[in-house]
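I have placed the structure first, in the form of structure tokens, so that the comments after it can refer back to it.
The complex appears here minus one protein chain, its other protein chains still in place.
Going by the order they are written in, the chains are A and B; count residues from 1 in each one.
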Amino acid sequence: MRIPQKVKKITDESKYNISFVVEEDIVFLKGKVETYEDWVDIGLKIGGIKGVNGVVNDIVWDERKDKASEDRKKRSKRSKKENLGEYDIVIIGGGIIGCSIARELSKYELDVALAEKEPDVSLGQTRANNGMVHPGIAPSKDTLKRRLNVRGNAMYGELSQELDVPFKRVGSLILITPRTMEKYRKYLPGPLYRFFLKHVLPWFVKRRGEMNGLEGIEILKGEEVFQEESGIVDDVISAVKIPSTGIVDPYEWTIAMYENAKKNDVDFYLNTEVLAFDKERGLIKRVFTDRGVLKCGHVINAAGLYSDVIAEMAGTKEFTIHPRKGVELLFNKRLEDRVHHCLAELKIPSHPTSKGGGINPTVHGNIIWGPTAEEVESKSETSVDKEEIHEIMQKYSTILPQFPESEFIRYFAGVRAASFTEDFIIRPAKKVKNLLHVAAIQSPGLASAPAIAEYSVELLKDMGVDLRRDESFDGERKSMDRVSEMSEDELKRRIEEDPSWGNIVCTCEMVSEAEIVEAIERDAESFDAIKRRTRAGMGECQESYCLLRIAEVISRELDMPLNQVKKEWKESQFFDGIVRGEEP
Amino acid sequence: MKDVVVIGGGPSGLAAASSIAEKGYKVVILERDDELGGLLQQCIHDGFGTILFDESLSGPEFADRFIEKVMRSDVPIELETYVKSVDKKDDHFELLTVTPEGVHKIKSRSIVYAIGCREKNRFEIKIGGTRPAGVYTAGTVQRLVNLYGVLPGKNPVIVGGGDVGLIVARHLYLEGVDSLFMVYPEDFFSGLPRNAQQCILDFDIPYRNRTTVKRILGDKKVEGVELVEVDEEWEMIPGTEEIYECDSLILSVGLIPYSEKIEDLGAEIDEETKGPVVNEYYGTTVDGVFSVGNLVQIFDYVDDAVKTAYIVAEGVDKFLKGIDVKRKKPIKLVPGDKIDTVTPQRIFYEEGEEVTVFFRPGVEKENAVVCLVNLGNVIKTYRKRYLRPSTLEEIKVPKDLFNGKKEVTIRVR
Partner (left out) sequence: MSDRKEVLCIRCPKGCRLKLKIGDKVVVEGQECKLGEEYGRKEASSPQRVVPSTVKIIGARYPRLPVRSEKGVPMNKVEEVIDELKGVEVIAPMKKGAVIVENVADTSVDIIAERGMEVQE
């Protein structure tokens, strides 16, 4: 069957009246459904058809006000005429993908600009990532995800050296328990079920990994599992150990990419939102932003959750992003010794809406549980409710029954930029020949990021970008010095030079005043930007001791009154007003 | 080699240091802030010292009594000092400190931890919603308003009717917010009646009981909160949600002892108080490590917290002199029916006249009888005019009562 017939079969089966057009393997849907769930459902069904390259879901659902116009209203900002410069490449989006591409491009003799609407890099999907560098066992064989994941994972070791960012190959354990195939238990009577889970299923998992190109996979049985991870639930039957799984701090990584790209002359325009494109003969010539105009040779759409908006803006609508929220729980560092690998319980079939997630260590010694997976209507829906916290606590305490699941110190959520085809969309735009989509990068996007950057540059070459190595490229980046990691002698020496190294402002994470000042020198202007660079405020007390102390340093260094210090955005000023309305 | 290092220069640490120094020991005080006095420096309202001095002092004034005393003694004070690590050696401790002057090793035969407590944050009580600017603990706001003269917002909501919340409400009201609203899950303010009257009722500040904040609203800055009514168990009642617009949320939802550091040293932690388990002289379960003040448990009055500092001086003295009249096995003092917490949790020494025992009732009860029970037998009773969970109670227990016992339970009849 060809694509249109397959699509027709699905729309015919639907209780709604859905019309569609297929153009260059992209399916455009129109019609009306009653609920958001139905909207997602039909999109996913059609995205699942083999050969479909994108689903543009213009179906409206009942409660949906005209969403496109709402999006447009939000962008009612006026573009500025001022000329910001002329670039060979303009990257839209400063998440891990945009920043990784920026750094990759800075190896060549190209003028590169990156526009990011937020005041710092890594503020979108990247920020809430749990930091797991997936090995590449999960994606299906024919996907772009699989290839880029395996390659990206392999690139992390060397890059982490160059960028001076901690990366640990902790390995992961895929746990097989009596709950793994509960649904199929009836087909495997008596001891057969256990036998299958112990001797057959692990072999299948291992085989799948090997087919995907992974090496060194081990099968652990019974006691062997506890030797690797002692806190695991007693009834675990077997486990598959994948040695290449790693962990990294996603925003630290992104900031490192940003700093190194900047050092190699990429121009970063933060607080800069792309509002429109100026095209001539089907090619984008100028990018209009609220800060000014960027002339460009080629454009890269790495706008994450908003990559479909950018595509539409460029006149090449070819996919729709359906936001998928993930909630995570972060635990006290004191529990560091409880978890050594990335852990997940294998469930077959995987739950359709709550797949993914697990228990991971972080490079800083916290343990992180999650994320959940929930389809949400809004791309900025990152709230967390009590029920969601309990859901996570319940789900993962079955794997680690002795873990004190109430000792979390924070919860947060992020939104994944999922497409209906559920694969990365990395290709030249169908209708705009100088626009490269690097979109729909959801999990395993972090693990794939270095390979995505590399692949994007290959595609740019095919699109006609002249790639000449820049001999002056310097890929080395030095991370911030941290008092908490310094030897006694080193710290003594630093304090002698500058006493502020000995002034500890965040006592939970042991962060000094000097580090706060250095973060400010490295472009951090808000409390949260400093937090991401120094870890101040990330400990047990969650800012209650250090907030004012750090705000005081920001106020002094940036020469602004205390009541104007910001948490993150210009709209998120911490405090408001002086007592009795007095002069500050 | 020092005899004693006191970590923490708040009221309890100061009192402990000067009492120990009076006994002729070599003491040093380490304080992380750049001045002494701890949290009292931001507690500018009066009401401190009514028990100890029979005077109503402000926080800074109360602190000053102890600061002056320490200044007059020859106890060295190390400000801006961060204790990076504490190692237990055979007969002493080795502390590594970091200060703007450098990195130092301090050797001491014993340590008194007086590092107090911290405020619970929104995550610990699982408030849902977003994570915007404008959510603060009451103590942070107190510091902000009283030390910096800056307001947290124009129309804050305060959640929690405890003392810090009440006090902050009055400051905010008097110092010029446009509006103010307090909610709390209890039936009535959990702070002292005095504070409820003088901070809220005096000014007709609006409040609502049996209510809490379910969710925080606003992406970048607090735009409002979703309030919900709660039942007697503090469970939210579905269908009672209501949006309230505000620009900041202030949390006064409880304090917890800063017990991590002492737990790292191996001290046993009491699940109920969340502070270290201590004996009648405030020694922890690690020999030579003592703990006083709000680190042991949360006191309602600083006066009571300071009492523990006076008692600890005796304990440190005994320890340093090596007086060995310890019982082979300490007697356990445990909370029984209708009692939430008891300190001290262990009776260690045979000698001594009486033990000052603090307990927090689990019920509200008039003309209550508090019983000490051993093996099912009541061995002593105390009458209390009125018990409330929000008020810590004190009793004096004669030491000989413990002779020959393994465990004594305190309960309310």
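Heads up, the rule we're going with is that contacts are C-beta pairs under 8 Å (C-beta built on N, C-alpha and C of every residue); 3 or more make two chains touch, one makes a residue touch a chain.
Remember, predicted model here, so these are calculated numbers, not experimental data.
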{"item": "Listed residues B:35, B:94 or B:287, member touching the removed chain", "value": "B:35"}
{"item": "Residues of chain A (touch criterion as defined above) contacting the omitted chain", "value": "579-582"}
{"item": "Missing-chain contacts mapped onto chain B", "value": "34-35, 41, 44-46, 56, 58-61, 63-64, 145-149, 171, 174-175, 188, 192-194, 196-198, 201-202, 366, 385-388, 390-391"}
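Assume only the chains that are shown with their structure count from here on.
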{"item": "Centroid distance [mean C-alpha coordinates] between chain B and chain A, Å", "value": "41"}
{"item": "Complex contact set, residues of chain B against chain A", "value": "32, 80, 82, 84, 96, 98-103, 118-119, 121-123, 126, 128-134, 136-137, 139-140, 143-145, 148-154, 175-177, 214-216, 219-221, 247-248, 260"}
{"item": "Residue ranges of chain A touching chain B (in the complex, touch as defined)", "value": "334, 380, 382-386, 388-389, 408-412, 483, 488, 491-492, 495-496, 499-504, 507, 510, 540-545, 547-548, 562-563, 566-569, 571-582, 584"}
